[in-house]
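To start, I am sharing the structure in question, which I have written as structure tokens.
Missing here: one protein chain of the complex. Every other protein chain is in place.
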Amino acid sequence: MSEHIVSPKIYVLVFMALIIFTGLTYGIALINLGPFNAIVAITIAMIKTLLVILFFMHVKYSPKMTKVTVVSGFFFLLILVALSLTDYISRPWAGYYGGGSAKPANNK
Amino acid sequence: MSDSQTAVHVLKHHFRDMEQQNETSSFGMWVFLVTEIMFFGGLFCAYLIYRILYFDSFAAASSTIDVKWGAINTVVLICSSLTMALAVHAAQLGKRKVLVGFLIATIMLGGVFLGIKAKEYHDKFVEHHVPGPSFHFEVEPEMAEKFHAIDPAKTEIFFSLYFLMTGLHATHMVIGFGLLTWLVIAGSKGKYSPIYYSPVEMVGLYWHFVDIVWIWLFPLLYLISRHH
Amino acid sequence: MSRALKELEQDGLRYMLNFPLLPDRASTLSVHVDALYFFLVALTLVFSVGIALAIVILAIRYRRERQPKPVPIEGSLVLELTWTIIPLGITMVIFIWAAAIYFYETRPPRGAMEIYAVGKQWMWKFEHVEGQREINTLHVPIGRDVRMIMTSQDVIHSFFVPAFRTKADVLPGRYTSVWFRPTKTGRYHLFCAEYCGTQHSGMIGEVVVMEAADYQQWAQSGTDGSLASAGEKNFQQYGCAMCHRSDTQGRGPNIVALYGKPVLLDDGRTVLADETYIRESIMNPGAKIASGFKNIMPSFEGQISEDEMVALVAYVKALGNGMANPPAPVANPDTGVYPVTPNKEPSMVAPNQPKPAPSQPKQK
Partner (left out) sequence: MATTVAQPVEKTNYLNADYGIKSWLLTTDHKRIALLYLASVTFFFFIGGFFAMLIRLELLTPAGDLMQADTYNKVFTMHGVIMVFFFLIPSIPAVLGNFLVPLMVGAKDLAFPKINLLSWYLYMIGGAFALYGMINGGVDTGWTFYTPFSTTYSNTNVSMVAIGVFINGFSSIFTGLNFIVTIHRMRAPGLTWSRLPLFLWSHYATAVIMVLGTPVIAITLLLVAAERLLHLGIFDARLGGDPILFQHLFWFYSHPAVYIMILPAMGVISELVTCFSRKRAFGYYFVALASIGIAVIGFLVWAHHMFVAGISVYAAMVFSFLSYLVAIPSAIKVFNWTATLYKGSIRFTTPMLYVFGFIGLFTIGGMTGLFLAALGVDVHVTDTYFVVAHFHYIMVGGAIMAYLGGLHFWWPKITGRMYPESWAKLSALLVFVGFNLTFFPQFVLGYMGMPRRYWQYPPEFGVLNILSTAGASVLAVGYVFPMIYFAWSLRYGPKASANPWRAAGLEWTVPSPPSTFNFDETPVVTWEAYNYDEIEETEEAEVVG
């Protein structure tokens, strides 16, 4: 990995791609796509992150262990976000106060 | 100094050879970056949950931030990532002057970034959007028309998270400046050679990580439903 | 009682000898929880005594003197699988049984009698729908479902009655609820179970379970009108009647018979109009806007105390359910001015005639 010398040409190419993606994410944000705005913004950010990690940070040429470390870092962050959301998203289902019948209680 | 002397002088006593030392230091750096991912991750998780709970207030607050400067800052930081990568490349080939040149370029671009950031903070200060006793959020008519459920108290949460996340990011950049200046000093003394350049690579990894954090901060903080 | 016990009784050490080992069983839930508890205690005994016996027997049988040469054993896959799958099976049984009890415990039956509770740093304030107000003691009738609707004025507290086996944290800024049906009369401990500051251990009280008749008689005596009537006074005092009118020209949605109905919001979401929705719409109206209405209602955060809020919520819930509709706004007798909603000039009738009040939601 540290032996593998990446030619500056690749660096400039990756740099151009990053600039284009920045412009893209800025441009798409101006179009109203409803919920897809957020999804597109996140995918573009993921692609840019992958570019920086693989080429600028040489993970593409690193031993497998470094790749596993990177993936596990993002995986555990995903656990934090996903399992916290199971609480926040499912709160309204059972009546907002965390209990009580989900069906509207007609008090008649 | 001939290569073999630098190698002996530089190889730490508890490593078998330079190859093991380099792999160990870069793997150690990556484990540290994982802790940084979780460190920023806690803040991103809080931001995500509050954004889901109070979307309209967050969108309204985000619309008061100038997205032009955010985009320029993103481009500036990507350029600094490029110069950093080329600096690492120069260190690998042992070109001392090119290395120092790119390191200084990276510091310059970082400075530009912080300058723009300071200007954005100043704008927020002028508009009384800094959380705390002086905080006051005025709901403009076109904002109220586009986002119905704006609650000024919740916009203060957005700005608290905005200042915390960008502040933490800026702090990491200042630490980056310290590391880069140390590299410039050591590099100009010719300490780094094609055999021993792992410090340059470590700071490179750190700098690219700081860039990745901004790559995520820009869409999350600046681009909340900018469409008309 | 033996002489010794009588002496202990005199100088207040009555618990020295006959202290209880299990809390009373005073609610329908306690029987289920105790059953699962005894099953788990039995399971723990089996495994702990089993492991301890195994260790003692193996240690003695294979001590160095009797077994100088150890026999090399790698392990056995069969054994490993058995003590993975069997514990997994047992834990799943416990999970399902416990989840069933939890599901029963967190879903108050419809038509349960409601009592409001406000937790404040280091005391409990209870407000019965009939209007009785109590501090630190709670009177409840036997044999009826009781649902506590609780909120906190400052930090997190927790309403815990060991005899009923129920507990629920009381959070600031929203309502949480717990329900129980008492099955035994008597006086039971009430604790605050979430650390809340200096007098956390002083924030205790008593739950008095009374016969239904005694409770009815107690509830009627000495109240200055029901909680809902107190709520109606607040409704007038804070000028709510100005916008929330039973006829449909008011600027705010018609809130008659609103409680319990799904409400269509203007961003397309549908939320259930429960206590927390009512409270949130008063404390910060900007959070959820009923469809067809504008975000013009001022926030009453900091102006309405939790006790007045509880009364308002009870009033809104009583509207269209045995309570007269809100009368037309009453001009202030001496100044002759309608109570103007604070810091917002009442604009002329809203430009677009508000669509029918959300209480008749459009069928999706």
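Couple of notes before you dig in:
Chains here go by letter, A, B and C, matching the order in which they are written, and residues are numbered from 1 within each.
Rule of thumb we're sticking to: contacts are C-beta pairs under 8 Å (C-beta built on N, C-alpha and C of every residue); 3 or more make two chains touch, one makes a residue touch a chain.
Computed from a predicted model, the values in this text were never measured in an experiment.
Within the entire complex, contacts from the absent chain reach the displayed chains A, B, C.
Contact with the omitted chain, checked across B:Lys117, B:Lys154, B:His169 or B:His208, is made by B:Lys154.
Within chain B, the residues in touch with the undisplayed chain are 13-16, 20, 23-24, 27-28, 31-32, 34-36, 38-43, 45-46, 49-50, 53-54, 131-133, 151, 153-154, 156-157, 160-161, 164. Counting over the whole complex, chain C has residues 12, 14-16, 19-23, 32-33, 36-37, 40, 43-44, 47-48, 51-52, 54-55, 58-59, 62-64, 67-76, 79-80, 83-84, 87-88, 91-92, 94-95, 97-103, 105-107, 121, 154-156, 158, 160, 162-163, 165-169, 171-174, 176, 189, 191-202, 204, 284, 301 touching the chain that is not drawn. Mapped onto chain A, the interface with the missing chain covers residues 65, 72-73, 76, 79-80, 83-84, 86-87, 90-91, 93-94, 98-99.
Here is the rule we go by: only the chains that are shown with their structure count from here on.
Note on chain placement: the centre of chain B and the centre of chain C lie 45 Å apart, centres being C-alpha means.
Our note on geometry: chain A versus chain B, Cα centroid distance of 17 Å, whole angstroms.
Averaging Cα coordinates per chain places chain A and chain C 38 Å apart.
Of all residues in chain B, those touching chain A in their complex are 22-23, 26-27, 30-31, 33-34, 37-38, 41-42, 44-45, 48-49, 52-53, 67, 71, 74-75, 78-79, 81-82, 84-86, 89, 92-93, 197-198, 201, 204-205, 208-209, 211-212, 215-216, 218-220, 223, 225-228. Listed in rising order, the residues of chain B touching chain C in the complex are 54, 56-57, 144, 148-154. By the touch criterion given at the top, residues 266-267, 284, 286-289, 294-295, 299, 301 of chain C touch chain B in their complex.
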